[in-house]
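One structure is given here, and the rest of the page talks about it.
For this view, one protein chain was removed and the others were kept in their places.
Here the chain labels run A, B and C in written order, and each chain numbers its own residues starting at 1.
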Amino acid sequence: MKKQLKIGVIGAGRIGKLHAFNLATRVPGAKLTAVSDVDKKSAEKLAAELGIPAVYSDYKKLLADPEVEAVFICSSTDTHSKISAAAAKAGKHIFCEKPIDHNIAKIKSVLDAVKESGIKYQVGFNRRFDRNFRRVKEAVKAGEVGQVRIIKITSRDPAPPPVEYIKVSGGIYADMTIHDFDMMRYLSGSEVVEVSAAGTCLVDPAIGKAGDVDTCVITLRFANGCLGVIDNCRQSSYGYDQRVEVFGSKGQIIADNETANNTVVYTDKGVNREKPLHFFLERYNDAYIAEAKEFVEACLKNTDTPVGAFDGLQPVLIALAAQKSSDKGGTPVKVGK
Amino acid sequence: MKKQLKIGVIGAGRIGKLHAFNLATRVPGAKLTAVSDVDKKSAEKLAAELGIPAVYSDYKKLLADPEVEAVFICSSTDTHSKISAAAAKAGKHIFCEKPIDHNIAKIKSVLDAVKESGIKYQVGFNRRFDRNFRRVKEAVKAGEVGQVRIIKITSRDPAPPPVEYIKVSGGIYADMTIHDFDMMRYLSGSEVVEVSAAGTCLVDPAIGKAGDVDTCVITLRFANGCLGVIDNCRQSSYGYDQRVEVFGSKGQIIADNETANNTVVYTDKGVNREKPLHFFLERYNDAYIAEAKEFVEACLKNTDTPVGAFDGLQPVLIALAAQKSSDKGGTPVKVGK
Amino acid sequence: MKKQLKIGVIGAGRIGKLHAFNLATRVPGAKLTAVSDVDKKSAEKLAAELGIPAVYSDYKKLLADPEVEAVFICSSTDTHSKISAAAAKAGKHIFCEKPIDHNIAKIKSVLDAVKESGIKYQVGFNRRFDRNFRRVKEAVKAGEVGQVRIIKITSRDPAPPPVEYIKVSGGIYADMTIHDFDMMRYLSGSEVVEVSAAGTCLVDPAIGKAGDVDTCVITLRFANGCLGVIDNCRQSSYGYDQRVEVFGSKGQIIADNETANNTVVYTDKGVNREKPLHFFLERYNDAYIAEAKEFVEACLKNTDTPVGAFDGLQPVLIALAAQKSSDKGGTPVKVGK
Partner (left out) sequence: MKKQLKIGVIGAGRIGKLHAFNLATRVPGAKLTAVSDVDKKSAEKLAAELGIPAVYSDYKKLLADPEVEAVFICSSTDTHSKISAAAAKAGKHIFCEKPIDHNIAKIKSVLDAVKESGIKYQVGFNRRFDRNFRRVKEAVKAGEVGQVRIIKITSRDPAPPPVEYIKVSGGIYADMTIHDFDMMRYLSGSEVVEVSAAGTCLVDPAIGKAGDVDTCVITLRFANGCLGVIDNCRQSSYGYDQRVEVFGSKGQIIADNETANNTVVYTDKGVNREKPLHFFLERYNDAYIAEAKEFVEACLKNTDTPVGAFDGLQPVLIALAAQKSSDKGGTPVKVGK
């Protein structure tokens, strides 16, 4: 087995810094050898902090660097497919933040490029690596709940993003629910064949004016016959609400939120425990580390990555169907191919 | 204030016996003076056990008995509307088991008869009297969760009824979900305007052959703009699953199941607590007593009953819309009037 | 089997009324035939409410009433042993509120009288009938936690009684901890052989001036070798705290408090559930009914009562040892016989 994977990070923003930090300090076998950002200063700052030798403003130069064996694509979403294709051609293994793209044709061209080059490809669906959801997956796989009948996901953000962001986000289903669509596929082990989405605007009228909804309930039908239901909201006063429930013929498994600690306070006002962790970086901190570890391991051991390029395509197809259904007032829409 | 209400029970089956027993021993002000059942032996047996003076096989004779001021209609569903109308004409206050009828015209004729006669009318939506759901209602009313956005109800039966019953049940939405439709109205304080139902058959193919589904997810839109989602299943291995969740702008309130006790056992196998109570008569035992108490009180104090005849109509209208949506593969359907 | 037990209630104060009400409405086979109280008006009022035919101011007349087969002794503690002995001689079955007496010799004379007369005797240790503690007992008995090693009881009152009461209460160990001593015997199935009590006064200095403590920790050694520990406080801001924990070679079982309902509220302030029920009459409502039912059943079926006269003696002996230990600053004291 290869001992070390030389990695270049493309994009030194929030998520790029997060991955770079994890790769530098928490992921055995990972070695940061390069970083690039269109804003070269950001890249230089990160390189200085973590002792990364090569710094570029142009990702193409990073891809041409022979000291780079794998890349983490953490640039803006609209560049993911282009850089993915280029990296695949350059023979670099790829970890790409979600989504690969909003455009199906572009995603498919990435799939083709990956297939042709034979490199490893992993999409950043970090929630699959959360300790709670992993346990749910294992329970389902091991048959602990029997034949699955209904999967429920609650996913609510602590606060909505700026309306400016929402305008270019691709809509709630492509931007926010996409994680839940991936989780549905992960937990069910089956493909979503039809979606029905009921969306509304209850958090901020400005979101409605921007053509989007902020609160929604989405029903899914799976190829294996079971049903799924997701409820989303762009704002949750009590923090980041991330729960999952799988009900089957033998029972159910419920995954609760994570909290800052396990204490309970009893006073004359009631019995109080901690709120869910407020921010996704807190909640999924360990999951981000785990996904990077498994990517590096897959590259070093030459095994399959846990979330492949095809897994990057499916949730986008589901999101498109959900958006169409929502636009049509909830009429069920088949998921495309 | 009047001190005592003389009550006749119509129907001495399971639910009739339940109400009779509660009225005899647990409801202050209630006095059982008559009982009727088409199977006179059942009525006689119940009368003997509880010391009820008058026994009839024909409900009309019970309605003619001057020693009866109010009736509990616990006969088969297809007789509810007919007996309701007759009792209203006879000037008896009425507690009627749900549903009043599956036929909208018949229900409306009951509403007319009730209005005309000016008697008290209460429909047996017992779950409204459950201590947990009451607390949820109060929280919503008091604004503890802010403006409601999403209401979620999970309602699963421990075991499906016989297929013979299912054939005449009116379908899962009219037979089972009807309680949840009532709960949705109760908790939201708003009317359901549109329904979308996704049903499937995963518990028993015989249910499918009988033309019904056994597992379903129903999305609702309310007049006040919020969304609701119900998931039902005819079978739950771990008992009677009855949970409610109301999410709003300020937070959420979740009502959990009831259990036989509050103990937790730690062993090398895990940390184990009690399952939800298995049977609806256990779970809603106190709720049945509470609804009878409030009905008797409303009659004695001449105040409004907590669940009126109109509340008996609405869930049936919603159920009809849900059935239509389910038949159409989930297409949203407006609730009729 | 006898069908009905004719019962006289002696003492029409708070606990007498409670038992009378339960016997009248909730206990099958119980028939209230007489009531007595030194304050005859109280007895008359109760008789009127519940339709009890005979009313006395002198308990001796009640004992002489041939329409009385069993008595509930709910008078003041200092009269329990005297009335018990008299009732035993009169051949009446006896349910006696705890404690039988603070004086060992008097308790023993009751035991003798009971033995001689052959009547049924039950002491009012109501907590044994709580659904949670029953489940703990069953788990211990069934070996679910293996060989017991440590039993822990937390028992805290919502508010201290008036200092005037404390002065005549016999001290915290005889007045309050006595219930926990009984619970320890019940759960362990073994006798307490040695006690060590550390008491202090942290709630109200007036309690200290009255010669008592209000906060204490008591360690117990059992004949079977296991250990017990009780913590008590006369005041708990969050309500009546009644928890039990039994730890053994195979695991542990923990019984939590009872609450008004099972809801949880999530807001930006935290995740809040209900406080423990505040008052012992709420918490142990069902337990009071259950103990009366089992007493009546034992009388009617001629079986052993679940809490015999000997069970009334032991906790008093343990309380005496605890008081002595506390007075000596915590030095262990053997339990007398």
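We take it that contacts are C-beta pairs under 8 Å (C-beta built on N, C-alpha and C of every residue); 3 or more make two chains touch, one makes a residue touch a chain.
The structure presented is a predicted model; accordingly, all values stated were derived computationally and were not measured.
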item	value
Contact set of the excluded chain (shown chains only)	A, B, C
Touching the absent chain when the full complex is considered, from B:Thr25, B:Ser57, B:Asn103 or B:Ser237	B:Ser237
Selected from A:Asn257, A:Thr305 or A:Ser325 as touching the chain missing from the view	A:Asn257
Listed residues A:Arg131, A:Lys209, A:Lys301 or A:Lys334, member touching the removed chain	A:Arg131
Hidden-chain contact residue, picked from the options B:Ala48, B:Ala64 or B:Val271	B:Val271
Those residues of chain C which, in the complete complex, touch the missing chain	146-147, 149-150, 152, 154, 156, 194, 196, 198, 200, 202-203, 215-217, 219, 221, 225-229, 231, 233, 235-238, 241, 247, 249-252, 329-332
Hidden partner interface residues of chain A, rising order	25-26, 131-132, 134-136, 139, 144-145, 250-258, 260-268
On chain B, residues whose C-beta touches the chain left out of the figure	237-238, 241, 266-276
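We take it that only the chains that are shown with their structure count from here on.
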item	value
Category of the chain touch graph - line, ring, star, complete, other	complete
Whole-Å separation of chain centres (CA-atom averages), chain B against chain C	40
Separation of chain A from chain C, taking each centre as the mean of its C-alpha atoms, in whole Å	58
Separation of chain A from chain B, taking each centre as the mean of its C-alpha atoms, in whole Å	43
Where chain A touches two or more other chains at once, by residue number	237-238, 241
